[in-house]
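Only one protein chain is missing; all other protein chains are in place.
Lettered A and B in written order, each chain numbered from 1.
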């Protein structure tokens, strides 16, 4: 239980992240801290929730994941910690843990949630603007040091859940949407490969363009070709070989993606 | 004494930072290295000094902080190391340590400064352009390995100090200035909350706008509102809820901020 990850929307200047690292090392000098991302779009809780769902399962059992995308810091939103199976999560109760909770449910994992409402586990002074430093980093460091989850606060059962975008079944296949765009300009959807199944023919429509068939890898097509494929997380994505699909299609998060199966 | 931090203006390509990490691990394989920031604006010694003042106190006693914002590398400016209370600092003697020195003085901490002028503690070859690799990283690794500060060079007493911007008392309150702008567009001043005290009414003027009162948290006001608040480091700052005060006000470092108390 000595690994800790950090994910924030604090940006690449990084000084506030470094403050959190200092607080953690002060309380738990022997932990290993890894960054998940500090380039989550500012206050984009959905993007943070998807990133946690994608990355955290790869870390060792016992890892404590501290996540701060927190537009409501200093308001009534609860600071929380959770155990989902063998991983711990610490951050604001604002939907940021929606995807990891949904995945834990699907896998039938044991789930426990506590409200971080016991000041003896915070820094001595708590600001209204930086709970990442004052509440979440100390809580994460205490968990990594072996303090039981239930000591940190009162149990609750109703964490905030985001309304996740879900593919909608249509007569001819699926209607879904772009939910993320990475730095290469690849477009990500929440349509799982099992929803596509073994259809003989797959057509993907996005931004007025139609793509025929899925490729297995970029290398099957020449540079500049628009392709659809199942990404490394097993979901449908859209790319341009050696180029940016986002720029070429002027695509944005939320744009409709239609999938025709036959 | 096994934690080391790195702060530079080397940028996010990061290869030169990686060279420093390699040099440090070669000499001190068991240290834990943390980044404070590598996105300090190029050669902006003041910005680096403020970042060190803000972040370093959160790290454990015995931490060695290596900082390189060094427009004078290869000239007569001294390479230096310091002990300020229970923290060590290594870098160029160009004012980069002004804020941590000032804070150490205020707290009455013991301070010692040495000129890094003993080549046996450097890499065998020293370039004129990359003392971060050739002098500062080896010195920091030696300190983290337990070599006494006074072995690394001759004592001196007069480190370079920047002329820090200080709030000026006026008839109606304070005149101060923006000293930093973060990636969210929040504006930072050096006016401490104790200088505002418990005034019944506070008005803040910046860029031709006037803000009435301080909020405790962003959540008190709707998105788009311009607000003033005491930041996580206890200084007056100016923000737009869910927006960028820097962009909205076309504000820059150095712009005057007027505070009227009554």
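The working rule: contacts are C-beta pairs under 8 Å (C-beta built on N, C-alpha and C of every residue); 3 or more make two chains touch, one makes a residue touch a chain.
Quick caveat, the model's predicted, so the values are computed rather than measured.
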>> Going by the contact rule already stated, which one of A:107, A:170, A:242 or A:256 would touch the omitted chain in the full complex?
In response: A:242
> Footprint of the hidden chain on subunit A, which residues?
Replying inline: 3, 5, 12, 32, 34-39, 51, 54-60, 63, 182-184, 216-219, 229, 231-232, 242
>> I need the residue numbers on subunit B that touch the omitted chain, in ascending order.
In response: 10-16, 18-19, 21-23, 25-26, 29, 33, 42-43, 71-75, 127-130, 133
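Note that only the chains that are shown with their structure count from here on.
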> Any idea how many Å lie between the Cα centroids of subunit A and subunit B?
Replying inline: 31
